Structure formats: C-alpha cells, structure tokens
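Apart from one protein chain that is not included, each protein chain of the complex appears where it belongs.
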Amino acid sequence: MLSLNSHPTGNHFLQIPGPSPVPDRLLRAMSLPTIDHRGPEFAQLGRRVIEGMQRIFGTAQPVVIYPASGTGAWEAALCNTLSPGDKVLMYETGHFASLWHRMATRLGLDAELIAAPRADEWLPQAGHWRHGVDADFIEARLREDTQGRICAVCVVHNETSTGVTSDIRAVRAAIDAARHPALLIVDTISGLASADYRHDEWGVDVTVSGSQKGLMLPPGISFNALSQRALEASRAARLPRAYWDWEEIVAMNSTGYWPSTPNTNLLYALAEAIEMLEAEGLDHVFARHQRWAAGVRAAVTAWGLPIQCADARCHSPVLTGVITPAGVDADALRRVIHARFDLSLGTGLGKLKGRMFRMGHLGNINDLTLIAMVAGVEMGLRIQGVPLAGSGVEAAMQVFRETH
Amino acid sequence: MLSLNSHPTGNHFLQIPGPSPVPDRLLRAMSLPTIDHRGPEFAQLGRRVIEGMQRIFGTAQPVVIYPASGTGAWEAALCNTLSPGDKVLMYETGHFASLWHRMATRLGLDAELIAAPRADEWLPQAGHWRHGVDADFIEARLREDTQGRICAVCVVHNETSTGVTSDIRAVRAAIDAARHPALLIVDTISGLASADYRHDEWGVDVTVSGSQKGLMLPPGISFNALSQRALEASRAARLPRAYWDWEEIVAMNSTGYWPSTPNTNLLYALAEAIEMLEAEGLDHVFARHQRWAAGVRAAVTAWGLPIQCADARCHSPVLTGVITPAGVDADALRRVIHARFDLSLGTGLGKLKGRMFRMGHLGNINDLTLIAMVAGVEMGLRIQGVPLAGSGVEAAMQVFRETH
Amino acid sequence: MLSLNSHPTGNHFLQIPGPSPVPDRLLRAMSLPTIDHRGPEFAQLGRRVIEGMQRIFGTAQPVVIYPASGTGAWEAALCNTLSPGDKVLMYETGHFASLWHRMATRLGLDAELIAAPRADEWLPQAGHWRHGVDADFIEARLREDTQGRICAVCVVHNETSTGVTSDIRAVRAAIDAARHPALLIVDTISGLASADYRHDEWGVDVTVSGSQKGLMLPPGISFNALSQRALEASRAARLPRAYWDWEEIVAMNSTGYWPSTPNTNLLYALAEAIEMLEAEGLDHVFARHQRWAAGVRAAVTAWGLPIQCADARCHSPVLTGVITPAGVDADALRRVIHARFDLSLGTGLGKLKGRMFRMGHLGNINDLTLIAMVAGVEMGLRIQGVPLAGSGVEAAMQVFRETH
Partner (left out) sequence: MLSLNSHPTGNHFLQIPGPSPVPDRLLRAMSLPTIDHRGPEFAQLGRRVIEGMQRIFGTAQPVVIYPASGTGAWEAALCNTLSPGDKVLMYETGHFASLWHRMATRLGLDAELIAAPRADEWLPQAGHWRHGVDADFIEARLREDTQGRICAVCVVHNETSTGVTSDIRAVRAAIDAARHPALLIVDTISGLASADYRHDEWGVDVTVSGSQKGLMLPPGISFNALSQRALEASRAARLPRAYWDWEEIVAMNSTGYWPSTPNTNLLYALAEAIEMLEAEGLDHVFARHQRWAAGVRAAVTAWGLPIQCADARCHSPVLTGVITPAGVDADALRRVIHARFDLSLGTGLGKLKGRMFRMGHLGNINDLTLIAMVAGVEMGLRIQGVPLAGSGVEAAMQVFRETH
C-alpha cells in the first residue's frame, strides 16, 4: 500500500503557503464513500457547498465551483468574460500575477502587465514585488484609455509569491474614479478564508479562488464568484469555452447538481471546511491569521532579516517572505531545514529564486506549530552559518504569550 | 460533522456505471496528509502515477493527468489538436457521444455527428443507440472527404449511456483503409481499466479517460494519452488553451512535477489503484468484468426484458442497460429501488429518458454484490408490478456458480 | 503497510454472528487522535458513553465498561459477586454457556450446569442446544435448594453458538416463584442492541455484554450492568479481584474518568454507536433485526434444512443456525463459500462441530446484504451437491419485498 516514508517520526511540518496542512476532520470527511452525483442525497450536498461558499466570498451572487486547480479558475474568469483580442490590464504584484498575465496572452488576449516602479536596495530588479497594487497607478492608466478599450482590470489580492496583500477596495475606487467600465477581476486564491475578503461589498466582478489555502482542503477545487455585470459580459464573451462555461453550471446549480461530474469527495471536505470556518466565525479566523503573522514577522525582525513585503500596510496574514543575505542560497537553506527538521518552506519564485523563502501561516496550525516552524528556520539559519541579530523564537513566543 | 444520513443501516449499493464504489484502500490512501507539490517526495509520486498510467493505457507515449473531471479531458483532447473551424467527424453511439459533439461545436469546431441508421422496434427513435460504432460507415464518410478536410475522428469506446462497447481496432482500420490522415480520438472514460484497451497497439492518437470508473477513484482526475502525431498536431493547433495545454505539462512531467498545482490526494489514490490493478493483472481484471457482465445479462434475459445493447459483439463489460416495457417508467422504478433497498442505478439519458435504466458492474464489487444488485432490481420490478418471465437472480447465481 | 489482501475485489461479507461488520462511521470515529484520559475533554466522553450505555441496557444503575473482551466481563460478573466455593446454577443453552460454566469452575466456584433434557432426531446428543432456558426447570432446582446455598443463577440470553434467545423475564419469575435469594446474572453479549433487553425492568442483577455484536464496534470493550443487590453482594464477595473490581470504577466514573487507562479510541466508536442506535430508536432496531431474521429463516425453510433453534418462540433475531444433512461437513461447506464468494459464516461449536453453520444478521448490513449472504450460502450448498427443496433466495426476497 501507498505510504509516505520520508518522515521517520512525527508529522511533517507543511509550512508552505499552500497547499496548507489539512485538518483531520477534512481528510476524514473526504474519505466518506462516493455517492451518486445524480441522486437525491447529492443535491443537499451541492446546495450546501454552493450556499456556504457564497457566505465565504461575501456574495449573494452565484459562485461557480470547478473540479480543477486554481489555474483553471484563472482561465475560467478570463474566457467567460472576454473575447479574442480584448485588452486587459494586469498588475504585476509578483510571480503569480506574471503567470496569470502569461495565461491571458496565451488565450489570445491583449494583456498589459503594469506596475509602479519601486527602487529597492535588497532586490533591485524586483522592487515592485515588495509592494502591493498601486491603485493610483491603475487609475492613471485607465484615464489614458479614453476609448474604454480596457475590458478588465486583473489584480492579485494576496500574492502568494511575496506575501503582499493588496487593497482591493482601493482598486475599485480607482476604477470608479476613472469612470472606467472595465470589469474588476481579482485572484484571492491564497487569501480567501484567511484574509478579510468581501466580493459584493468591494464591488468585484469575478473573484478567483482555490481550495488548498485558507479553506484547508487538498488541491482540486477552484472557484469563480460572479457579479451581475460579469454574467452580462459572459453573454457577449466569445473566447471558446465549454468546461469552464458559467451559464449551464449556474442554471443547474439551482437544483444542487452540476452538468458534468463534480469531484464529490472534495465537496465533502468543502462542506466540512465551511462548517469549521463558520463555527469559529470568519472575523475570528481573519484576526487569528493577523495575530499569527505578527508573531512570525516579529521573529524575522529579531533575526535582522528583511521581510519581502516592504510595506507594513500590505503584510499578508497568510505567509511571510524572508529575503536571505546576499550569498546565502535560500534553496540550500530550505533543503537543510527539510532534511534535518522535516519542515517544508516555500521557495523563492521567478525573480526571487534563491534570494528568498516563504513561511506559510495558514491551514491546520496553531501557536505552537508556528513556534516550531520559526525554530526550524532559526536552527537552519544557524547551521548554514547565517549571522542573526537575535532570537526569532523568543520574539515569536513573546507575541504569542502576550496576545490572545 | 458531515455525515451521509440517508443510509440507516449497512452500506449503500452504488451500482451506477460510475462513479463506481471506491475501495477502502483508495479512500484510505486519499486521506494521507497533503504534501508539498514542489518537494522531493512529490516527484516520486508524480513519476509513479505517470508511468503507471502509461501501463494502464498501454502506451509508451506521454499521458497527461488533469485535475478535472472527464469533461475537461474531452476539451483538452480537442483544443490541443485542433484549430477554430476545423472539421471533426463524431459517431453518435449515445448520449455522451452527443454531449461531446455539442462541446466540439461550442468550441468553434465544425463537428459532424454521424451514425449508421438502425431500425428498432423497442426504441424506434434511438435504434442506433443500441449498436456500436459502424466502422464501415466511418470509412465511407472518410472516402467522401477527398480533400482531407476532416481533421479528427472522435468515437466513444464504452458508451456509458447505453452499455455498448465499440471496436476501436476496426475504426483504426477504417481510417487506414480510407487512407485518411485524420487523427483518431477515443473516449474510454468508462472503459479504461475494466474493458480491454490498448492505446499504442490500436493506433489511437488521443485517448480520453477519467478516474471514477474502472480506476475506482472518486471523480476529479482525468487523462489524455497521446501519440506522436497528436503531439505534432498540437504544435499547429490554434484553439486557445492554457490549463489544458499539453506542451508545458509533458515537459515538466519528466521531473515528476506539474506546472500548476496537482490534486495531490487523488494522486495518492491513483497510485494505490494502479498498484491494485497491476497486482491482480490487467488481463484478469478484464476477464473478471466480462464474467460479471455475463451474469448480469443472464439475469436480464431471464426476466424477459431487452438489453439496451442489441449487438452481442458490443456488450459492455462495465454496465448493462435494460429497456423497461412500454408504460413502465424506468425512473419511478429506480426511485422505488433506491428508497426500499438503498441501491442506486443509472438513469436513462437523453433519448432514453424513462425507458431504460443502467446497472453498473464495475468498481469495488464482487459476485455477491452483483447478486444483491440483481435482487434489488428484481424486487423493485415486482413491487412495480412488471411481469417477469423468470428469476434473474437464479440466472445470475447459475453463472457465478458455474464459472470461476 | 498493513493490508488485508485476501479480498481481491469488493468488500468481504462478514456474516459471522459477531464480530459484526463495523459501520464506516464507527471506524472513522475510532481513528480520531487519542486524547489525554486525564484531561477535561475526556470527562465529557466518559460521561457520554456511560450514560448512553445505561440507556442501551435499560438501567438507571451503574454500567461498568472494561477494556477487555466479553470473556473478561464474564469473569468480572462472577468475581465481583461471589466468594470461593460459592454455588452457582448455570443453564446449558449451548457452547458459550458451557464455556462460562468452565470459567466459573476454574475460578473456584461450585458451578452446576443444568438443562432440561430434550429428545432430538437431528442432534441426538445436543437436543437441549436447540431450545432456550426452561424456567420451570430452574424453578424446580431452586426449590430443592431449601438452604439457599445457590448464590447466583447464570443464563445466556442470546446463545451465539445456536441462535436461541431465552426468555429472561421467565427466569426472573421462576426465581421469584421459588422465593430464592439467588442473584440473576445474564450474558447478553450477542443480544444487546439487537434483541430487546431491559436490565431493570426484567430484574437482572448483573448483565454481561460486549462491543462487537449489536453495538457494531470492533471487539475490545465489554460491560457489566449492575443492580443494587449486585453492588451489595460485591461488598461481601471474596474472590480476589483488582482489574475487574467494580467499586473503584463506579466511584470514579461519576467524574467521567476511570482508575486505569481506558481504551479511548474504542470509546469514540462507542459514543458514535450509541448516537446511531438512538437516532434510529432502539425499538426500531429490534424490529429491524426481527424482520431480517424472518427473511433468513424463510430461506432456510425453503432449502428444506432444519434451523438449529427448534422452538419458534426462541428464534434469535441476531443469528440463525442451520443443521447440515448427515454426511455434509458444514466446515467444508463454509470453506468453499469463503473461497468462492468471500463470505464468512460461523462454524458449529463444541457438540455441533461439522454439523451446523451459523449466519449472522447483525451489524452494518441491510436487506441486500442478507440476500447476498443467502445467495452465497445457496451457491455453496449447490456446489457441494446438497439437495435443496427450493430457492432460499426467492423466499428471502419475498419476505423483504413484502415487509417494510
């Protein structure tokens, strides 16, 4: 039988910024027997997860659930709302924003990737990857588009490659200020259910998300939350689509079913996750992640290492990126930590390769899990001979001891 | 916590033709902790399932694994090989062939759905749904296409809506006989790992399959097995694609990883399923399904009811469709059986709605499971007052007693 | 990793009269993480299972839960109430009654095993094993004991070796009619939570039971339900005891804890089982087993084979014993059925070895499971060449079809 044998004793510390550690409750729910996706029992499950996800997204509009990873939901958001050659404005917050831009281009869109320039001593070539979306910069660009050729503005809410959480409300305000008709499409794959997010209140047209981050599920489910404007746009949109097509799914979802076979067992886990999150209360969930993030950042600061996110207003509650000193290979460090302490950290992606690592603070964890993570990193830094200003573990313990 | 409460005692009999009953071993494997999809442990898993699926498909060519249901893999097969407006020839074996045709049309292809006409007393309007693919009919159509405008021939190997298994070797021979360059694209979503299938030997260019049938997994994974000609075609194909794009996936798969996040926990179950199937031996698996199908058909024949598949050469080893007598609502029958005996059967789809039901004989079952299924149907038929010629249970018992 | 590889496909049919098939819900509950048996969370669990078991036994008196199999609870009932050399009257209903008598003798009690003689053509040497407890016979024996030397009357409620369920109310009435002070100690290891049982109402002093039958748990937990008279007797009883001693356990149970380490994970399953049984309603549970037993007996009767229990008033709702024709080795039959159909049946025990097999109809099963069991037995009988009067499967189907 299958076994995961790399972990001689104890449980692995999966502290990448997603897939996050899955609670036993969800793994258990996921292993219930598969049922007939056309039977009466399924309809209850279907409605339960759809309505639950509406509450999680903060929307009264349809939420489309795909048996697909987040990349699929990116594609769905674009191909349901746009036509070949349409112009879209995308903001380069980091690696995932860049990948989304690359996808838009491959799908035949005229995708423009912009970012306000940011000088940076630590990462001279990626200074803008240390900051969030500059809404003024977007507004200025939209004002230039006097003919209204830009069909959509696409931004990443919580950039998983950097640990920067952008202000989506400000982007909405920027579009409104520019009196521009573009749709607002937001990726909060790694933000949903960990960072505060409000689809309707913030005026988002399409929100893209996934299962394997704040929802704490394994990967395999992704989402589009819609607006009425997005649905209207979909009627005119001419990018070819079938699997991703909203119309038939939204129509059939009212009965609790899907046109094609849903991934039933992951929906079990989704129902369970929604129940867990709502039992705790979403506001409590958001506050919990903020507190954890503060503890982890205190550790990084105590070490004397720079946090990838240079703007305190945008620190992600979900993950914290750490820039390693020049000459310290962040991936070699990660390998040592993995081999010695069975702890997985996120790698530096794209422009940050080798200069940065990421600590996730989401999923099925608690204060002690995070202290263990910080300790594992600190031991790894010392083993690699990185000079540290002080004890990160002490700093994190102080935060967790003094806050509640 | 989530529970499935409709089943007061005992286990549900999930005898639809997929999703099939999932073995505990797979549910157990699926509930292992999610690991880092970029870590070293994952690469072993990745290579293991890719190589295993090559053996299951009978191919030395790449197999692409999607976090998606089968419908997604249908789309992947088309959009990787074809360009907008391309002509494809599809054969109407039943409801799923029709849905695939509808998808092709929606994606902007010039899809032609053909079928050799078949007179039928039981189902006058769907006589061709009682037969397999007529290779001669395809050959004749290809011969008409003197300019070689048809880019691909699409057929369904095991039509899940009817229980008809077509001869793919004959289709290949027909294309060759017509000296036509069209690609051969085959859907064996419900056939793979239950019915004999040989991607390379039969000269298939793209095979589409899914996880929730013969592989006995929950839904959520689907596949494209490729050929060199298919890969060449993909370089010229201009249907927009990103999530489904083979090129990047195939390239990255050599390392055991995927470009976007794979659905790790279902891959655990896939690794386990491959191990189970190969421990038994695929030939033994195929023979086992043939024997089961014979037993179930003996029951239907004993009842005096017509089997949906009218051609003994095409009886599916995976499922058996039963036509109900005029005036007997097959769905009312299914509801009674579900309510009284906690047994799920497949509904009649499309043109067969209400006139037919389907019994699955695949997945985690054995002789006694099938006798229980036949008994449940027989009791339901009697409760509904359907006159029966004889005892289906006796007939099935005789087959299972006398064969081994 | 451990796997159970004898079952190539499908689930095993575990139709022995216990351990019974365990519902997935219980297996799932049992696999929750072990908690501190001295922590606050545990006390809730402890109280929950103790109070739940009081409702299941039908008692307001203490129920003692042992981490032990049923044999341990037999010993506990005796050593808590009796002193070395004490006289106990035991009734030989079958093999388990005999084993209990053997235990009493080994513990130093003066145990007398009685049974009203019964002539029987099928089992000349074990005619009394085809009948229940004869309360008049007990009454007569008690009346002879004018000096009141008999300290306890021990009877088996549901004799697992024969499928005979005795009338405990009648035994109580017999003791009362004889105005005898003996304690009434009853074993309902295989009856509890399947057959109607009422500890307080029926005036039982100690009831012995176990987890692996009607409660549907794996083996490993057993019970003593007490009366005030039993508790009083325990104060004077001088058989040495420590692990089994009621006093300290009952005292500590009021807090939700146990003096020694309880088997926590089985208690999880027990809590879940109690919830399942009470959600359905015990009366419904009892009626369900009666209906199942009627269906199974109809099958045996249709085959023309004698049922082990010769008295229709005592047919067990939990299991049915079948006497094989002279010359037919019941164990050879069981082996064929196991090898061919992955179905386990109970062997003939003690005096019945080779002449009888037992079909369990308890645990996580339903109508179709039982039809499958009957079919498996019928196919086995035919394979072994046993002449059958008719179709047992048809008979069982008729019962299950016509009753609800």
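Letters are used for the chains, namely A, B and C, taken in the order the chains are written, and counting of residues starts over at 1 for each.
Operating definition for what follows: a residue touches a chain if its C-beta (ideal position, glycine included) is under 8 Å from a C-beta of that chain, and two chains touch if they have at least 3 such contacts.
For clarity, every value in this text was computed on a predicted model and none was experimentally measured.
Asker: Looking at the whole complex, which of C:36, C:121 or C:283 touches the chain that is not displayed?
Answerer: The missing chain is touched by C:36.
Asker: Given that one chain is not shown, which residue among A:140, A:252, A:328 or A:379 touches it?
Answerer: Going through A:140, A:252, A:328 or A:379 one by one, A:379 is the residue touching the chain not shown.
Asker: Contact with the hidden chain only, please: which chain B residues?
Answerer: Its contact residues with the unshown chain are 1-3, 24, 28, 31-33.
Asker: Spell out the interface residues on chain A facing the chain that's missing from view.
Answerer: So the residues of chain A touching the unseen chain are 3, 7-11, 13, 21, 24-25, 280, 288, 340-343, 364-369, 371-373, 375-376, 378-379, 382-383, 391, 393-394, 397, 400-401, 404.
Asker: By the contact definition given up top, give the residues of chain C that touch the hidden chain.
Answerer: Against the missing chain, chain C presents residues 1-4, 6, 11-12, 14, 16, 19-22, 25, 27-41, 66-72, 74-75, 79, 84, 103, 106-108, 210, 212, 218-220, 239-243, 245, 259-266, 268, 271-272, 275, 338, 344, 347.
To be clear about the criterion, only the chains that are shown with their structure count from here on.
Asker: Can you name the chains that touch chain A as well as chain B?
Answerer: Where chain A and chain B share a partner, that partner set is C.
Asker: Could you grab the centroid distance between chain A and chain B? Build each centroid from C-alpha atoms only and quote it in angstrom.
Answerer: Chain centroid spacing, chain A to chain B, equals 35 Å.
Asker: Roughly how many whole angstrom separate the Cα centroids of chain B and chain C?
Answerer: Each chain's C-alpha centroid was found; their separation is 46 Å.
Asker: Could you check chain B for residues that touch two or more other chains and list them?
Answerer: 3, 11, 21, 25
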